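Scroll down for the structure; my scribbles are underneath it.
Removed: one protein chain of the complex. Kept in place: all other protein chains.
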Amino acid sequence: MVFLGGQVLPGNVGRAILGPFADQGAVDTLNHTLGVDRPLLTQYWSWISNFVQGDMGTSYIYRSPVAPLVVDALGNSVKLAFVAFVLVIPIGILGGAVAALNLNRPLDRIITLGGLSMTVLPEFVTGIILILIFGVWLRWLPISAAWPHDAGFFRQLYHLILPSMPLFLVLFGYVGRMARSGMIEALDSDYTRTAVLKGLPWRTVIWRHVLRNALLPTITVIATQTGYLIGGLVVIETLFRYQGVGSLIFTAARGKDFPILVSGTLVVGIVYAVATLAADFLYSMLNPRISLGNEQ
Amino acid sequence: MTNSAKAENALELTDLSVAYRVAGRNRAVLRNLSLTIGQGEAYGLVGESGCGKSTVALTVVRYLPRNGSITGGAISLDGQNVMKLDAEALRRARAESVSMVYQDPGKALNPSIRVGRQLTEIFELGGVSGRAATDRAIAMLNRVRISDPVSVMQRYPHQLSGGMQQRVAIAMALANDPSMLILDEPTTGLDATVEAEVLDLIAQLRQELSASILFISHNLAVVSNMCDRVGVLYAGMLVEEGPTEVVFNDPRHPYTVALLRCLPRGGQRKDQGRLDTIPGFLPGIGADIKGCAFADRCALADDRCRSELPPLYDLGGRLSRCFHHDKAQALPRATPSDVAPVPKPAAAPVLRVARLNKTYASHGHALRAVKDVSLDLLPGETLGLVGESGSGKTTFARLLLGLVPPDDGGTIELEGKALAPRLENRSDDQIKAMQIVFQNPDSALNRSHSIRHLIGRALKRLAGLSGKALESRLNDLVRSVRLTDRHLAVKPRQLSGGLKQRVAIARAFAGDPRIVVCDEPTSALDVSVQAAILNLLADLQSKEDVSYIFISHDLAVVRYLSDKIAVLYLGRIMELGPSEDVFSGPHHPYTEALLSAVPKLDQTETARIRLDGEIPSATNPPSGCVFHTRCPRKIGAICEQQEPLLAEARPGHAIRCHIPYAQLAKLQSSTPPLEAMG
């Protein structure tokens, strides 16, 4: 299903974005004397074919080709997103699992309600609070994510900790909640009862019988959160003045820089589609009922 | 193998009390339950849903749900006090001495681990691993009569049929050579022929192994065939216990007496008298019970019964918790057995079905769910549809109702007029003439609507009533299904299963139907409730002269209500005839096998026929006679090559078989074939 969604995605992105822009775009073209007066469809087609060849047009604001700008920004964003993901996958799953194993006890309530609350806090709110605490009052971490040019890996990581935290907090709730409900379902299942009654040690029951079935749905959630993450990047990168795809799109939106806006969005859509496909693939690899489903 | 010195009893429960915490209160589920199971003994525990049967099983292995707790008493498993065990000792006890098999094997096996791995991990616990563990696992699968263990080991549970899954679950349970085996409804939900196979297997394994068995079931007949002793549980208390044969033939507690009377037995039919029922309801979980728990529903109860808890009287090798155990069998009937004689004037058929077919497309294959079905139904007559799951019973009913359009070509005639294949094209008169009672009232009744709305809407749409007339008809209808006014204002979920089914029946009867399809209307209900519903259906039929198409997997129930039987297999009618002829035989080999698979309470049957293998897929049915792959009486190549006709053997009785009727009669009067064919 998602695969099909992914298939039609580029076309739809184009339509969704180019459609509403038509009027504005025409006005803009005149202003910028960039001379795009061909019919919309032709415009769209030539743009698409150029895009596929790696030519994304020229930015109105930066007066330079869009492609390198987008590629650089994407690289930076991936670094930031990567830090958030690397943190959230193990911690989120662990949190969810610990909550499920302590179902309805205080620890579960704390993790669930805490995680849940973090999930709905806008990133700029958590961002501001974290900046105030760790950047302004305690002065442990740099406020700006922009690191010096010669910064090494750890230096970059040091700068990325604070910006990745709001993303981490939002994702933690999602991942933790999915992991928790998956765990609860698996723990309450008959097959877990079978495993326990076989006399397997609790550790084996959890690792061999519970976790695999419990975490299948979580994998899908993690992938769909890629989409959220990209939206979150717009805010985070703006707040922390970080040169990523999010802030690029944001600046382009403010300055009505359409080539960047469109290309950036499309790149983001492709990243999302790829992530979703990867999740589908992983899910079917781990789930014998799908990969071998039609044999019976 | 682990016990050098065995304790006297395999299991001893002493004054066991268990409670579930619901809405902040502890509610008693088991009340001072005491029972013992000797070494090598098979003990049956029976009772209706909600009496605490499964709680007993879960308590013994200390696997109560989170809100459950043991509030008193002791459990001794092979001399070991289970309640004093620490986590590690409990794990060892589960690994070494007790095993459990329960309902729904599809869920009991881990969906993402291969069958082989799920077995070998048990042997690894005992220090056997690698090649040796695999060999032991294969041996174990052989032991549960799985013919191709090496390939089964490689499969995932969802790739096995229900019967195979339960065999695997049994193999897993027996892998540690337990001294105590707990079977909690192990065959509930399986088809009759599969159930028979699994029960046979358990019986055979009992001969081979030394395990004591605690067998829990709602099905009295299953328990009577499997167990040496039986205990009857009611509201978490043991009310009667004794040797199986003695308890079932000579019950000494009014509850046991009443329960046995609820079952249609020995070929009982609706015109021979009503089934008895048990009035009232089981006390709710955690109810405060003074005196005898059954007193409210017992016609023998007196003041003493209501105020004082009767002790378990020892009646010499058997127990009864009743002050009046000596006259328990004199329990007056709750429902009079008299029935109004059913007039059967010869009349034109109300329904004629000719050459009805339904083909579904399934993964590019044609799936023939119903093939060439033709039959007639007279006014006031009941047609019983029997067959295993996948035989096309329900699809056939849906075709008749127009919920699913049939393939082109066939015809359905209602009172002489052809019915449109699709529901939308049928007239209002036609739709109100044919209604249905579904199996599951939770699904059939819209949970957002009150009972008054549910029945009233049907009266408005089907009978075209409104205002005062609707109101008075509503009251009549409600009374005729034995509901009361106070039931009208509530929503379905506030009613018990039996009451909900009455609402569904009232709704079906709103437009004075000619035909009511009953699709397993009692299979979700307890036997005492089932009896009341069957009585109600029989009463309504004699009063309204309505015809039923009655679908059920329970042959005794079908026999009780039906005048005519159609036996379906892979969408085809294999046998069609008057109920008594079909049941008494000679019958189609498939019917013979179905009948033979039914566990009987009175253990009269000695010879049994078992069907091997699975029901073939309807997308790729066997050539020739579709039953030849499992037929114990297959006569040769002709069965594989040529599909037999549904030929009339005697007036009104048709059988689809190559064996001539006289031959069938001879075969079936003598001993059955020794071994079912593969």
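Order of writing sets the labels: A and B. Residues in every chain begin at 1.
The rule is simple: a residue touches a chain if its C-beta (ideal position, glycine included) is under 8 Å from a C-beta of that chain, and two chains touch if they have at least 3 such contacts.
In this text, contacts and distances are computed from a predicted model.
Participant: Which of the following names does UniProt give to the chain that is not shown: "Branched-chain amino acid transport protein AzlC", "Peptide ABC transporter permease", "Nitric oxide reductase subunit B" or "Cu2+-exporting ATPase"?
Facilitator: Of the names offered in "Branched-chain amino acid transport protein AzlC", "Peptide ABC transporter permease", "Nitric oxide reductase subunit B" or "Cu2+-exporting ATPase", the absent chain's UniProt record gives "Peptide ABC transporter permease".
Participant: Decide which residue listed in B:75, B:125 or B:462 touches the omitted chain of the complex.
Facilitator: Result: among the candidates, B:462 touches the missing chain.
Participant: Which listed residue, B:65, B:79 or B:266, touches the chain dropped from view?
Facilitator: Checking each option in B:65, B:79 or B:266, the one touching the absent chain turns out to be B:65.
Participant: Taking the full complex into account, find the residue in A:107, A:128 or A:282 that is in contact with the omitted chain.
Facilitator: A:128
Participant: Consider the whole complex, including the chain that is not shown, and state which of B:25, B:131 or B:493 touches that chain.
Facilitator: Going through B:25, B:131 or B:493 one by one, B:493 is the residue touching the chain not shown.
Participant: Residue by residue, what part of chain A touches the chain that was omitted?
Facilitator: Touching the missing chain: residues 1-2, 4-6, 8-9, 12-13, 16-17, 20-21, 24, 113, 116-117, 119-126, 128-129, 131-132, 135-137, 143, 188, 227-232, 234-235, 238-239, 249-250, 253-254, 256, 261, 265, 268-269, 272-273, 276.
Participant: Contacts of chain B with the missing chain: which residues?
Facilitator: Where chain B meets the chain not shown: residues 20, 22, 29, 49-50, 54-55, 65-68, 281-282, 284-285, 401, 403, 423-424, 428, 431, 434-436, 438, 440, 443-449, 457-458, 461-462, 486-487, 490-491, 493-497, 499, 507, 526.
Keep this in mind: only the chains that are shown with their structure count from here on.
Participant: Can you list the chain A residues touching chain B in their complex?
Facilitator: So the residues of chain A in touch with chain B come to 103-104, 189-191, 193-202, 204, 208-209, 212-213, 216, 286-289, 292, 294-296.
Participant: Give the list of chain B residues in touch with chain A in this complex.
Facilitator: So the residues of chain B touching chain A come out as 61, 63, 66, 87, 91-96, 98-100, 102, 104, 107-113, 121-122, 125, 156, 158-159, 169, 172, 176, 363.
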